[in-house]
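For this view, one protein chain was removed and the others were kept in their places.
Labels run A and B following the written order; every chain starts at residue 1.
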Amino acid sequence: MYIYDDFDRTLVDERVREFRDQVNRRLSGELTEEEFKPLRLMNGVYLQLHAYMLRIAIPYGTLSSDQMRTLAHVARRYDRNYGHFTTRQNIQFNWIKLEELPDAMADLAQAGLHGMQTSGNCVRNVTTDQWAGVAPGEIEDPRIWAELLRQHLTLHPEFSFLPRKFKIALTASAHDRAAVKIHDIGLHMHRNGAGETGFEVMVGGGLGRTPFLGKTIKPFLPKRDLLSYVEAIIRTYNQYGRRDNIYKARIKILVHELGAEKFAREVEEEWQSIKDGALALDPAVVADIAARFRYPDYEALEDDPPELAKARADSRFRVWLDNSVANHKLPGYAIVTLSLKPEGGPPGDATARQMDSIADLAERYSFGEIRVGHEQNLALPHVAQRDLPALWRALDEIGVATPNVNLISDIIACPGLDYCSLANARSIPVAQEIARRFKDLDLARNLGRLHINISGCINACGHHHIGHIGILGIEKNGEEYYQVTIGGRADENAELGKILGPAVPYGEIADVVEDIAAAYLELRERPGELFIDTVARVGVDPFKERVYATR
Amino acid sequence: MRLVKAGRIIEDRFVRVLDEAPVPEGVAVVLPATRLLADARDLVLRQAPTGVIWPNDRKIAELAPYLDWIALVALVFPTFRDGRAYSQARLLRERYQFRGELRATGQVLRDQLLFLQRAGFDAFEVLKDADAAAFAEAVHRYSVFYQPTGDGRASTLTARRDLGASLVLRGRREYAV
Partner (left out) sequence: MTSPLQQKLKVTGPVVVTANRLGDGAVVYRSADGSWTKDLAAAAVVTTTPAAIELLTAALDDKLKAVDAYVAPVELMPQRVLPGNLRERIRFNGPTIAWPGDH
């Protein structure tokens, strides 16, 4: 993970000082709310139903144990002892007071944490997949490029007042766990015919009111050109993105209205003027950033050590092992997912106590590093296989070892109407009820990998468009209703889900999900056929018939 | 509203001329874009400085032929949230090498002053008196800049290299570009 140098630390400290001044000017009335709002948003400060919410950036989803402890401290000192991990690898605190925010930010800055650009019409957290740097088959660690982009786009003087928010994601694996196709810029690292590594550049992906998948405008961009090409894209967007209608202001609308080819030409024309200038990446500059990425001093270990073989006799351990532990690129190591979807708990939340325990366990078993995933779970990326039994016991004790990762009860949900002022309907209790219906792990395992995504409004923070089952909360006559889609997926074969049928009221949504699951069991060709593949094979209609037969 | 240039509040020597009004002799004037484009051939002969207010939705390339004699380009922020003129400013300074006065007008507030200066503006019609008085504080808030612009400030891209950072080898892992 990236270690700050003096430049990085100074910038964050200066930001804290600036924000303290802005808060003081707001509290004294010198700044109106209209003037203050964009400024606080650029520090990740929202006003929600009950209180202010602070969204803290976790760049490309990587946290150190110290940083996790600092988050626990903030939860305890300034909030209500818990935090919520988001679909963009950030963390949110729901109860922070504006008056205390400057102090909270100062505390965060000590650990190199901040809320810069986690909201506002600027470039947001650059995300990647939570297995970056340790996934088998990955070409190289995409986080170095994510860090180069993060720095370049932080407090960028030209791009701090864009038409709308801007989200970038990267992946360096053939299998895309970072959902690059639903981002404003998606970058897929790959090798060309000559064996060189570069980026496929996609633009105009995004969910919300008008979902789009990204279009490739440059099949192969050399690494040297990453910053200048991204600069050209965002400059084009800054100048020509719509500013007359906030629902048409994302780059996806510009790309759609111009057409991908014309948009690509505009970018190319701008890029030709700057590609050999100051933003051309010098190998020394890249090496300098890379040098501050610390990697573990891995031991030379063997797969399936005796401790592990012996522990398999315990069936509960075996179930967890099969579900929550993934292969590491190195023999003798493993990637462990920590489920933040315990039965009855709000998805993606962790208490301060859990955060502290996880920090300690990461130090002991994962070289002090933790990852945050889009599916609102955590991961320990560098665990020696021989430590898995001891780690499991500890994780189980703090409630983050529910073996439901990627199963139907591993639900991704936005905070919804319980917290968010934009929401039309609640999402957390819907997630909890659905999880309750499927708490039987045999049933959940029988259903296999099945992603449910729930959004409480059309802003789609729960990413419902790309859920295998997507649930969107709407309002009808003052009541909460839910529209269901099926067949969405977020990987390299990204698809938007298709509407199943008319929206159903709050009291029926969990029933609908049960009916969809039952339909799948009936329709699948064989137990090994995943839900998403059954939907692809038979289409939506057979599901629709069964689910709406009695509705 | 106060005009700030070179860190000081100054009187504006440029007189705004409305669309159809005659252009006074011997006086610095600033004209709407349409007027400049229509009368460029006459305006270039003026002895006194000529400036233009350029809307934020017109391409800077259209202004390019006149930049070697225009004394002032005023760009517009209809609201401070509309950031188009930042791109226009950078293009003027960095692409077209404009050396005259580049002025930010419209809703210009304290917390944008440093961004504006980094983008190439050297004159600011600051909306609030208190913000104008705080100009020096506002543009000295940061000492670290991640990205180079045309403003001459060192960015970390070069500053780190100048520190002599070198490739570090860690364990068995060596990073090669």
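Heads up, the rule we're going with is that a residue touches a chain if its C-beta (ideal position, glycine included) is under 8 Å from a C-beta of that chain, and two chains touch if they have at least 3 such contacts.
Treat the numbers as computed from the prediction; the structure is a model and nothing was measured.
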item: Which displayed chains the unshown chain touches; value: A
item: Touch criterion as defined above, residue of A:112, A:222, A:332 or A:429 at the omitted chain; value: A:429
item: Sole contact to the chain not displayed, among A:211, A:346 or A:488; value: A:346
item: Residue of A:6, A:99 or A:440 touching the missing chain in the full complex; value: A:99
item: Absent chain, residues of chain A that touch it; value: 26-27, 29, 32-33, 47-52, 80-82, 97-99, 342-346, 349-351, 353-354, 417-419, 421-426, 428-429, 432, 475, 478, 480
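Heads up, the rule we're going with is that only the chains that are shown with their structure count from here on.
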item: For chain A paired with chain B, centre-to-centre distance based on mean C-alpha positions, whole Å; value: 37
item: Residue numbers on chain A that touch chain B, as the complex places them; value: 5, 7-8, 10-11, 14, 17-18, 22, 30, 35, 38-39, 121, 144, 151-162, 223, 235, 238-239, 243, 273, 278-279, 282-288, 290-291, 293-298
item: Chain B residues touching chain A - in the complex, by the definition given at the top; value: 80-84, 86-88, 90, 95, 109, 111-112, 114-116, 118-119, 130, 141-149, 155-157, 159-161, 165-168, 170-173, 175, 177
